[in-house]
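For reference, the structure discussed in these notes is given below.
Removed: one protein chain of the complex. Kept in place: all other protein chains.
In this document, chain identifiers A and B correspond to the written order of the chains, with residue numbering beginning at 1 in each.
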Amino acid sequence: MPVDIPKDKWPGEVRTVTLGAAAANGGTRGSVVAVGGEKALPFMHFETDTPHRPALAMEIMDRLPEDWSPLLLEFWGDTAKDPAVWAKAAEDAGADLIQLQLSQTGADGNPTTPDAAVAAVKSVLAATGLPLIIFGPGQADVDNELLVPVAEATKGERVVLGLCEDKNYRTIVAAALANDHLVTARTAMDVNLAKQLNILISDMGLPLERVLMDPTTGALGYGIEYGFSVMERLRLAALQGDAMTQLPMIVTVGYETWKTKESKVGQDVPGEWGNWLERAINWETMTAMTLVESGADIVVLRHPESMKRVRAAIDELMTVPE
Amino acid sequence: MADHLVRFDTAPAPVSVPTGTLLSDAAHRAGVDIQQPCGGQGRCGRCAVRITDGTVRRRSTLRLSNEDVEAGYALACQSVIEADVSITVPPQEKIERRLTTDRTAAEVQVPDSYDPAQVQTVRRVRLTVPPPSMDDQTDDWSRLQIALRKQVRLTEVGISVMQLRRLGHILRKGEWDITVILDSQAWDCPDCPVRLIEFKPGLMEDRDPLWGVAIDIGTTTVSLWLVDLISGEVRAQVAEYNGQIARGEDVISRIIYSSKGSGAEELRDLVLSTINGLLQSACKQVKIDPHDVFKATIAGNSTMIHLLLGIPAQTIRLSPFITAVNHIPTLTGRDVGLDTHPDATVDCLPGVASYVGADITAGVLSSGLDDTEKVTIFIDVGTNGEIVLGNKEWLVTVAASAGPAFEGGGVADGMRATRGAIEEIWVNGDTYDPSYRVVGSVKPRGICGSGLIALLAELFLAGVIDKGGNFNTNLDTPRVRIGEHGPEYVIAWASESGHGRDIRLSHVDVDNLLRTKAAIYAGFTILADSVGIPFEAVEQVLVGGSFGKYINVEKAIQLGLLPDLPWENFYFLGNTAIRGAYQALLDRHARERIKDIANRMTYIELSADNTFYEAFTSALFLPHTDLARFPTVQAALGAPIPQ
Partner (left out) sequence: MALSGIQIYKLLPQTNCKDCGFPTCLAFAMKLAAKQAELSACPHVSDEAQTQLAASARPPVRLVTLKANGNEVKAGNETVLFRHEKTFYHKPGLFARVRDDASDIGTTIAAADAYAVNYVGMDLTLDGFAVESTVDAAAFEAAIGAVRSASQRPLILISRDPAVMEAGLKALDGEAPLIYGADADNWQAMAGLAKQYGAALAVIADSLDGLAELAEQIAKTGVENLVLHPATESLSKGLALCTQIRRLALKKNFQPLGYPILAFPGHEDAGIESVRATQAITKYAGFIVLDHYAPEYVYPLLVLRENIYTDPQKPIQVQPGVYEINDPKPESPVMVTTNFSITYFSVANEVEGSGLPAWLLVTDAEGMSVLTAWAAGKFDAERIAKSVKQFELPDKVSKKVIVLPGHVAVLSGELEEELPDWEVRVGPREAVDIPSFMKQAL
């Protein structure tokens, strides 16, 4: 019985966003990463080609993150004491991108200075040829204080500056505009909020080809269903032609999952949770996969084993069936 | 427990209260009036007093600055007496009466071919009663009943004991000629019960007026029309603030107030005194006695009607949001406490649900929404934003709790549309300076709803605030500055204002206004979605309520408050609730129609699922997250319309 396969034809498509600039384009990156460009729902190869595979970023910090899960600290060991060394190790572990998280305070407990932030970023740029995503510590005034000099010091590299939020986006967008960078726009699990922030950023004159959106996803067991549905809705809206949602999506899976008790804690937890390390890897991998299925374009991870598994799964998903 | 002496500068003597007494309760005991527009919730800051001696424990100092607190100010409703204190009560803001009568006394057309004999429930009959004699010792009441039966063919007439007390006297005074005022819901049915309201000695002229009143009890304003039931003409229109305002600005605050102590009685007394005051002044205008008013038809939201009748209103605000009664039986002036004739018919019109009351059913009637082929939106924006969508075939309704922001509440320098209120405003796109018009052409003291709508739209178009309502603090103007609650815009400098303080719109105010407009617009979307009607299919938008009298459609669309439909599709109807009450007062068929409307209107409960939050957050943007919904605003902003 010949079955007439229903194929969706969408009027819209996701913008292609290129991270990093090689020497020819005013940067120093050995590789650049293009994401987005989808003209259909994820991996619907029977409808149209998928121009870019979801990219994987490894999250590192500018100093040893003592509050991370012991499993991660144990894995990275001394590597994590130097962001340049760490970045190189992340590249060796198969990352397409490096996400550098700046900390609020240095190892001495004093607030991170702009100079220190710039030095950390520069050392990472020197150590790896991968494109860079740089997140401030997450407090509006500190983010602005650190990210502006970082943006200036890395002019032309097309790094991604984060995070733009609805109450704090002007300074970061202006820094990206002035220094040929990209931004990431984070909103709290809501289609409308995501769209609103994209509009506000676009209204400042930053081309949407330089914006990634992070709809906040939650982790498995901690709200992932909202992230999953918000992302499906954003992608559907983009394909239906809503210009303000046609942006690639970045998801910070490592951050979301490694703070859950399941991943962070190995003692005094229920026996039904099983082996700690394998559980934690599953938590990160399955959260990542769920979001890849709903349209994630950049997945930020913390553990190389998760990255290995997610990469293998994406390889399989990108294979066009006969 | 220790007692403490509390001295108020405005009270003749101190009062003694136990530890832990609220300052506002102490004031009440001392007979000191302190306004509490938010109902004592610590939200509005209007009950601030100054402690001149001793201390109180301040639970909350919201709305007070640090300097205020240092200067001794405290919120009466949030401060606890724990020692002897002396208190200075600042002069209480007197609600200046808006000249509602003059501004709204619209020409009211008596409905075409109004024929009281066919449609009026109250009528007057003239009877000549055969006098008694030694041969005919029938009692007076039977004698009158026989006359009613023989002369006007009425068999089932009821009478109150009060009228029985006067009957003999009146019959004899008129020498057995008597004019009787009767009420029947169905004059075409001789066996149906008829109620005797009043009789007068002698035979009155058929054309003499017979008085009735139509009343709309709004949360904010009470309106009353005095109507001659014979000619159908409105002979006086009066309006006044609802006396309950001082005990809470919105229905939730009132319900909560009514559930505490003697709150319910107090609120009932307050609204009755407002209504009776209006009755008095309307009757004075045509020089009649309020006792000559024989019928009152009352519209009002469900909470107002419950509070008027002393019916507990608590369940209205608690899930699953149930009224005690939607269809209220016919009552009398005496039952309700009106200063009309004690046996006057009092007809409270029926509501649909907790937040869709008789003001809306009456409004639907007077707007003609239930009788049109056209798909129509009817919105009544008072403190509660009720919206009805439908046509003669179907009707759906929601209540979007808009809040009082467009009535001047919830905004620091907001005020009602009284003297001194900025009612229209323009902001220069280059200098960011405003020009404005003030009610009463005096120095401004604040800004009212229409002014706020205009201001928000103007600030948006001038680029002072972005689409998210965030201030652009990099503009070259001193008017945008960082205030106590973050960024703000100075509308009038202290030197230009009527009270010597800057008049500002703060970031918090903008957020409040955005929420209000988003709630209303979300109401439209929910209704349209609930029946699967696209917005473009809406053929007319009828706007009722005092809101509708002043607002500028263009500005309201620019904000995303009203849907972006052609301007010629908007109609402003003013107070539709009282018009509906007026129609029902005159015409029993209109009254039947309201009942039918109440029965067939389908109420959509917004809290049932999260579709409201969806619609709400997408409307929480200027003009809307979905820009394609507002093509004319897009065009005005000069941006391309996204596909």
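Everything that follows uses one rule, which is that a contact is a pair of C-beta atoms (placed from the backbone, for glycine too) under 8 Å apart; a residue touches a chain by one contact, two chains touch by 3 or more.
Predicted, not measured: the structure shown is a model, and the values here were computed from it.
**Student:** Which residue, A:122, A:155 or A:279, contacts the hidden chain when the whole complex is considered?
**Tutor:** Among A:122, A:155 or A:279, only A:279 touches the chain that is not shown.
**Student:** Among A:22, A:64, A:85 or A:140, which one touches the chain that has been omitted from the display?
**Tutor:** A:140
**Student:** Among B:196, B:336, B:369 or B:601, which one is in touch with the chain left out?
**Tutor:** The one listed residue touching the chain not shown is B:601.
**Student:** On chain A, where is the contact patch with the chain that was removed from view?
**Tutor:** So the residues of chain A touching the unseen chain are 1-6, 41-46, 104, 138-140, 167, 188-190, 220-221, 223-226, 228-229, 232-233, 236, 262, 270-276, 278-279, 281-283, 285-286, 289-290, 293-294, 305, 309-310, 312-313, 316-321.
**Student:** Which chain B residues would touch the chain omitted from the figure, given the whole complex?
**Tutor:** Touch with the absent chain occurs at residues 22, 39-43, 59-62, 66, 77-78, 80, 252, 256, 317-319, 321, 394-396, 401, 485-486, 507-508, 511, 530-533, 599-604, 607, 609-611, 613, 617.
Keep this in mind: only the chains that are shown with their structure count from here on.
**Student:** Could you please specify the touching residues of chain B with respect to chain A in the complex?
**Tutor:** Residues 466-468, 470, 474, 614, 617-618, 620-621, 625-627, 642-643 of chain B touch chain A in their complex.
**Student:** Contact residues on chain A for chain B in the complex?
**Tutor:** Against chain B, the touching part of chain A is residues 11-12, 166-167, 170, 190-193, 195-197, 199-200, 203, 241-244.
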